[in-house]
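For this view, one protein chain was removed and the others were kept in their places.
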Amino acid sequence: MDFGFVLNPSSTVDLGKVDTTLYDRLARRCPDVKTCMACGSCSATCSAAQYSGMSVRKVLLGLQRGNDVSAMLSNCMLCGKCTMVCPRGINTRNLILTLCRIHDGEGSK
Amino acid sequence: MTDRIASGFHPFVLPFLVGMLFVLSYCLIGMVRILFQLPREDRRRFYLSLINPKTALKNVKDIFLNCLIHVRLWKRNPLLGYMHSSIAFGWFMLIVLGHLEVFLFVPGRAKLLYYPIFFNYFVAESDTTLKGALLFFLMDFFLLMVLSGIALAVIKRVRSRLFGMRHTTRSSALDLVGMYALWLIFPLRLLAESLTAHISGGSFLTLPPNWLALRIFGYEIHMLPAWWAYSAALCVFMCVLPFTRYMHIPAEMLLIPLRNAGLKIRNIHKGFAKVEVLSCPGCGVCIDACPMSASRANLKNCTVYLNRQLRRGNKRRINQISDKCLLCGKCEAVCQVGVQGPELRVAHRSSRRYGINQDYSNVVPSVPQGGHKLLYFSGCMTQLTPRISKAVISVLDKAGVDYEWMDKEGGLCCGRPMMMAGRKEQAEQLVRGNTRLILGSGADILLVNCPICYRIFKEEYDLPGVRIVHHAEFFDELAASGALTMAPGKENICYHDPCELGRGCGVYEEPRRLLSQCGGLVKAGHEKSESICCGGSLGSLTLSYSEREAITRNSYADLVVSDPDLVATACPLCLATFSRYADRPVRDLAEIVDKATD
Partner (left out) sequence: MKPAVAIIGGGIAGMEAARQLLLLGYTPIMIEKSDHLGGHVGEWHCLFPDMSPAADLVENLKNGIKGATVFLETGIAFINRIRDTYNVMLDNGISIPCQAVLFATGYELFDAAKKEEYGYGIYNHVVTNRDLELWFGGREDARFPAKPSTIGFVHCVGSRDIKAGNMQCSKVCCMTAIKQAIEMKEKFPKAEIYCFYMDLRLFGKKYEDFYIKAQRDHGIHFIRGRVSEVGENYDGTLQIKAEDTLNGKPLKLNLDLLVLMAGMVCGKDNAKLTAGLRMGLDTDGFLRSRDNIYGVTDSNRRGVFFAGACTGTKTIPETISEARAAVLGIHNYLMK
């Protein structure tokens, strides 16, 4: 049926309905991810940021808001600079590796 | 010397026979399986190496020196060396001489497997000959040697610190069974042979107890229980052997020819890796050597426990242990049988499954202009320690080198971190990318200041016509050629060997030669191949920040035992890691050279 207009999906995030399964699984394996204060150091220093928009900060936030973050991770070179600069001492390299593993990979079934 | 028992048989030899046949068939079948697990080309290579006289000779020599004499252990810890070689070599000689006795005195029994082992039971001394006395003397001598080794083993079990070991391996239940059986074999043999000595004859070790027993008890003690017990102890030991750390005895004899054939670890659960794992004697030398032993909680993450879990197939623990390791390579450097702890872990990491696989086909790095003799690759980490790149550039300028800094604005990672995470395919993509950039620039020399980059450039890159140098080597050459003249300062300097540069690439002398021209070089507690990882290594995937802190503090304390004025290193990661907790300046080699050439 054509009403002459289309309904765009709402851009509002309904926080109560967001599926955070992946984040919860990540946080169980790497509990320190919960301490991120979103300073952006990791993104600024990232060797891959200019190619894939990689940002550990955005990955963590995205997972908690139900965004798909897999594309961002696709250029990570695991160089470890983000781990070096994180003021909260989060092991961001392990976070990335773990996420790559549990994202439809090891332990997802 | 004549046969005492006409049938040449007694039922007490049965337990021994059972054990012997079991362990022989187990090892034989195991060996065949392992050889078939090897990839075809590796297997071919192995067979060819066996018929090559040079490698064959090396195999015999290595097996004799390592499995029997334990030369490497002697060099590291003479007491432990004696303990192991007295048991291994003594036992070996007892077996050889036992066979000799059979051949000389009762050649008709030579095909019986048990005869040399229980020789004294089956013979009676008919007349005393010099030959016989000499053999008996030698038999007693080597038995005493083994017994002294066993005595040391018992003492070590109670007080390992006397042997210079802070930590030893926690034995598993079966290991304990095997160990107690091993301890019992030789005292029981002594007992059995002593009680038989008035019939079979004996020497300085077996005759006196025989005489003493006769004096004390006044009658002959029945000898059979002792022979039964001796045979039973042998049976228990051989039956549990394949499931205990004593499996290293047969496994190492296979490992040595495999390694001499030049094989590499390909699959963590099969072939060569399997032999390495089985060859681990569980001595625990790697526990004290492991930098993670700085905290108690990580004691069980060193290589000896990896090998144990790999044998047991405990997947959760294997994951844990292989992900935590710093890959500093020290366990491998101190290992008596040469188990490649880091390679095993990387092989396990590469067996993990990933849902997201990195692909860099969209990545377009900035291309070097080209036309310069030397290309300087500073690497990712150096962007966080600009003091190093600034010093390198300054020294290059002073020496009048024609250079281009290829990743000043950032570039592709060298690929080593990916490699260490076991993601070989991803690493190879990065290697290909950088290879294109470097070859395209037309430079003759690739200069790197990061040992992490240096190692992968050396090991994995194929750069025809390009010399790969670390700045320690390059500045050393510049100094030798007179392009750099250094005025030595008054400061005492202690040099920390970065794992990847030292153990990884064998560069030990160049940095020391350079530093000794810049100031007074003092010694660290552990140096060169014994150097302790700073704790910052990218090799570890899961070590937390606080766990790393304990490692760094421990390593740093070892570094400043001679109270140097400043600490030098040649790695941006070591520099940044030590600087966090250091109570004196930590500087890169380049900075020190830069200052000394002002």
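Each chain carries a letter (A and B) given by its place in the written order, and its residues are counted from 1.
Following the convention adopted for this analysis, a contact is a pair of C-beta atoms (placed from the backbone, for glycine too) under 8 Å apart; a residue touches a chain by one contact, two chains touch by 3 or more.
The shown structure was predicted, so the numbers you read here are calculated from the model rather than taken from an experiment.
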item	value
Full-complex contact with the absent chain, from B:Pro386, B:Gly440, B:Pro488 or B:Gly506	B:Pro386
Sole residue of A:Val13, A:Met37 or A:Ala71 that reaches the chain not shown, by the stated touch rule	A:Met37
Subunit B residues that touch the omitted chain in the full complex	383-387, 390, 408, 545, 575-576, 579-581
On subunit A, residues whose C-beta touches the chain left out of the figure	37-46, 49-50, 53, 55, 57-58, 84-89
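Basically, only the chains that are shown with their structure count from here on.
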item	value
Distance from the mean Cα position of subunit B to that of subunit A, given in whole angstrom	40
List of subunit A residues in touch with subunit B within their complex	32, 45, 47-48, 50-52, 70, 73-81, 84-85, 89, 91, 93-94, 97, 99-106, 108
Subunit A-touching residues of subunit B, taken from the complex the two chains share	323, 352-360, 362-364, 380-381, 383-384, 410-413, 415, 417-418, 421, 423, 426, 430, 538, 541-546, 573, 576
